[in-house]
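Only one protein chain is missing from this complex, and each of the others stays in its spot.
As written, the chain order gives the labels A, B and C, with residue 1 at the start of each chain.
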Amino acid sequence: MAQAEIKTQEYWRWPEYRMTVLDRDWQKANVITAGVDIGSVGSKAAVLVDGELYSYAVQRTGGVSEQTAINVASWALEGTGLEIGKLHYVVGTGYGRVNVPFAKRSITEIACHARGANYIYGPTVRTVLDIGGQDCKAIRCDEKGKVLSFLMNDKCAAGTGRGLEVFADLISVPIQEVGKVSLSVDQEPPPVSNTCVIFAKAESLALLRQGWSKEKVAAAYHAAMADRIVDLLTRVGIEKDFVITGGVAKNMGVVQRLERILKIKALEPKMDPILAGALGAGLFAKALYEKETGQR
Amino acid sequence: MITAGVDVGAKFAKVVILRDGQVIARAKALVGLDLLKSASDVFETALKDAGISRSDIQRVVATGMGGNAILQKPPINADQVVSVVVAGAAGVYHAVPTAKTVIDVGAEEGRGIKVEGGKVRDFVINERCAAGAGTFIEAMARALEVKVEDLGPLSLKSMNTIPMNAQCCVFAESEVVSLIHSKISKEDISRAIHDAIAGRISSMVLRIGVEKDVVLIGGCALNPGFIPPLEKELHTSIIVPEFPEYIGALGAAVIAANPLR
Amino acid sequence: MIDEAFTQFREWIDNRHEYAKAWKEKTGNKVAGYFCTYVPEEILYAADTLPVRVLGSHDPPTVTEPYIFAMYCHFCRDCLAQGLRGKFNYLDGIIEGQSCIHLRQAFNAWRLHIPIDYAYYIYVPHGIQTRRAIPYFREELAQFKQSIEKWTSKSITNQDLDRGIQVLNRNRELMRKVTEYRKADPPKLTGLEAMEMTLSSQMVDKNEHNRLLEQLLQELPNRKLDRQSNIRLMIIGSEDDDRVFMKNVENLGATFVVDEHCTGTRYYWDNVEPQEDRLTAIATRYVNRVPCPSKDWPELTRIQHAVNLAKEYNVNGALIIQNKFCDPHGIEIPPLKDALSKVGVQTYPLEFDVTVPWGQFRTRVEAFLETLTGLEELF
Partner (left out) sequence: MASRVEVKEYPTEPLKCWEQAKNLRKNYYEDYLHAHEKGGVRWAGGAWSFSSIPAGLGEDVYCITGEPYGATVAFFKDFASKCHDATEAAGFPRTLCSYMRNYWGSILLDKYILTDGTVVDGYPPPDFIWQDHICCSHAKWYQLVRWLEKKRGKEVPMYSVDVSVGYPSDFAPEEDYKVNYIVEQLSDGIEWLEKVTGRNYNDSLLCDAVWNEMKATSVWAEVCALNQGVPAPLDEKTMYSLYVMGTLMKHRPECAAFYETLRDEVKDRIRRGIAAVSNERFRVITDTQPPWGFLKIFREMEKYGVVSVGSLYTYGLIGMWQYQPDGKWIPRPIPPKKPQTREEALQTIVRWTMHKPEWAHFYQPELKTKMMDSIVKQWKVNAVLLHYNRGCEGLSVHIAENRLGLIDTGIPVFPFEGNMGDERDFDLSGTMSRLTAFFESMGLRKLKE
């Protein structure tokens, strides 16, 4: 009996990375805090010295969030001479926020993304769109990065990072590339009609088999994704300045389509927007530490 | 008389070659973007396996999502296309003649078919939501970070039931993630996943009514974790024929052998 | 005593079926299931029949597919599923008082597919804002009373009706008294406790429920809840008996201080005002009560009532619960949001299904609580 064996090349798997800001020295700092953002797909740790980003790491969330938390935090500290024990205060956020063993407190990614966006993009930010692995959040905030109101996508992951991963796999294009690929069409095809991740995949597959190019299908998929996200944004109401955080913020295919539909430009990120949640948590950690030690 | 059935499914293409009612070859492979090519390759393998050539085969009947792609197209030159429902019924009649109810769970579709002597009396196919289909299991396996084939066995180790809402596949996936984060064991989560999918399938099949014998076919029939909860939901024992994923192709081959059906 | 009382409420809910069966044993009388709070229980109590409301089990209703298309709310499917699974096989009758067409399907499927001696549908008018509703409903009630008399083969006298009215009014008064103590800061009881009080009252003999409420009320004033909670929440919307959700939310440090649900205050907010013609008195109560949105037109009176509650109970924010596919409540979400925000009450909408995905909802609710407190001290 013949049986072809199954190869799985993981186009959805994005690279994990870390970095240290060399021109900063934690030895000279009064307050060393960290924010650990355990998302449903990616986990991020940001270490802050006196409220400035010092080092960070981004990796995929594992099955056991405690372990993931320890791994990502340790990796962020790698080679800095710092260790988890030396951190003054750690705040956990994201899906697994309550499972960060060394965090003194957990705060939702909603509050953290608003605060983090305020740090990354400055006080003019009023609307934050965070496109995460399985959730999509539209947040309205004030000049301090305090949340005024927010909305999350309904119980459907269409228009989230997870959907993109499934799609990248389908058209065998690395996840970091799909956005770019989707833009390389001379004319925008109609969006895939289906929002359910599985059916959108099936629909895209059918299109590919009808002879559509990868680019064209990618465009159709991204367009549908953008439509979904716009629905959410219009519900919460969009006000300038508008920024996008989370992993998908790096997907030009989604971002440019959003900007086209909304007729509003998203601010250029000064640093990796996937860090917004962890940064916000780190900043809250600083505030909490100062509160605890009576410095505020 | 030699006939062949080719089932071009959403994930796999399957071929069955029949000589006077006896299966002489089976083959399957993942389908790529080019349906005709994928199907033809599997077809070739099956021919080799049977030690015959296309000209030895009187009739070829195609079925499955991509069946039309090989209709009267070389090298297979299928003579006819029949729907998965009709093929499934015919295949089950050949494999388990006593069957009254057929449950067919493939990659993207779940189906329930009421059969009488190989004829379709009524059927139901899952509509817009893919929960309750093979892809669902795959997505869950990825969320749990276990191999798809391990998920079923894992679930059998669990003693606990956790209600899980499987309306939407990815929604369920998020539930899985939150279960992971709330320290539920992989065994229990796998169990919850299979209970949920069994719930979806059975509630669909109940529409057409469940009459013994109940036969489970399609790729998901290979998943052991799926059968106990399904039997529990439907209050009946379930028969899984040999090579359940080939039943559609078998049915097509059977229909090819009896063109007057 | 207080904790015993609340434990008793909880146990009544957890053992609802055992309770009803035992009651039947003990009294030899009939037990009637009902779906909607528009069923005039006064008349059933007058006939010494125990009305028990069919409420959620929160098991996925996997057996209802053949009878109810899944675009109808999970609650009506959950109700039917329990019937089909034999959970209510002790019922002598099943009754529906007209409200939404979702529950109407649960009733009809029950009538058609579950063996039961007696099934009755009361055409409770929808036009409660018209002046014609009360006299019309009085006629419907007369027919219902007749039918019940035939079924229980005992005639219902004015004294019987007074007895029925008295026990229900008493139950309503007592539950309203308990609710008063939710105004206190911190409140004297949690939202979960309040919910369990109401749910149990829809399941057990109200005479017994009243006795327990009376005892509870003696000590409640002196109760100190030892839980620090700084956020006063309101919960509003469709039928809601999801105790797990209440517990989880209150574990996050908020307290539900009032609700607007037919499984909450809406059930006991209005009494029957005595009149010479008892049926007119009852009809008047059900026509003028705080309405289900399905009957609340052309004016949006329920929303005004919800706004008043929000003010009286001094709430910081409100969760708007919509059972997926519940049209009457779904339609009112935007005006309700509007009206509440006008009095400074922020809201967050949540779509409920038969099981609530706490993992997902937790983030929404926690973030909502954070926006209410604003994490002020951290900015």
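Observations on the model:
One rule holds in what follows: contacts are C-beta pairs under 8 Å (C-beta built on N, C-alpha and C of every residue); 3 or more make two chains touch, one makes a residue touch a chain.
Being a predicted model, the structure only gives us computed values, none of them experimental.
The chain not displayed here makes contact, within the full complex, with A, B, C.
In the complete assembly, the contact with the undisplayed chain comes from B:D122, out of B:D49, B:D122 or B:E231. When the whole complex is considered, the residue among B:L33, B:L71 or B:V240 that touches the unshown chain is B:L71. Across the entire complex, the residue among C:P61, C:G164, C:G317 or C:P349 in touch with the chain not shown is C:P349.
Within the whole complex, the absent chain has one touching residue among C:I2, C:L44 or C:A109, and that is C:A109.
Seen from subunit B, the chain kept out of the figure touches residues 65, 71, 79-86, 119-120, 122-125, 127-128, 207, 259.
The chain not displayed touches subunit A at residues 193-195, 199, 206, 230-231, 234-235. Interface residues of subunit C facing the missing partner chain: 65-69, 71-72, 98, 100-102, 104-105, 108-109, 112, 121, 123, 125-127, 130-133, 136, 139, 293-294, 297-298, 300, 322, 324-325, 327-328, 330-335, 337, 349, 351.
In this section, only the chains that are shown with their structure count from here on.
Taken chain by chain, the contacts link every pair, so each chain touches all the others. With centres taken as mean Cα positions, subunit C sits 41 Å from subunit A.
Centroids of subunit A and subunit B (each the mean of its C-alpha atoms) stand 37 Å apart. Centre-to-centre, using mean CA coordinates, subunit B is 45 Å away from subunit C. Shared interface positions of subunit A, i.e. residues touching 2 or more other chains, are given as 95, 135, 155. Of all residues in subunit C, those that touch two or more other chains are 353, 357, 359-360.
The part of subunit A that touches subunit C in the complex is made up of residues 95, 107-111, 135, 144-150, 152, 154-155, 284, 287-288, 291.
Those residues of subunit B whose C-beta lies close enough to touch subunit C in the complex are 163-165, 167, 171, 174-175, 177-179, 181-182, 196, 199-200, 202-204, 206-207, 209, 233. Put simply, subunit A touches subunit B in their complex at residues 1-4, 6, 38, 40, 62-65, 95-96, 98-99, 134-135, 155-158, 160, 162-163, 166, 196-199, 201-202, 205, 208-209.
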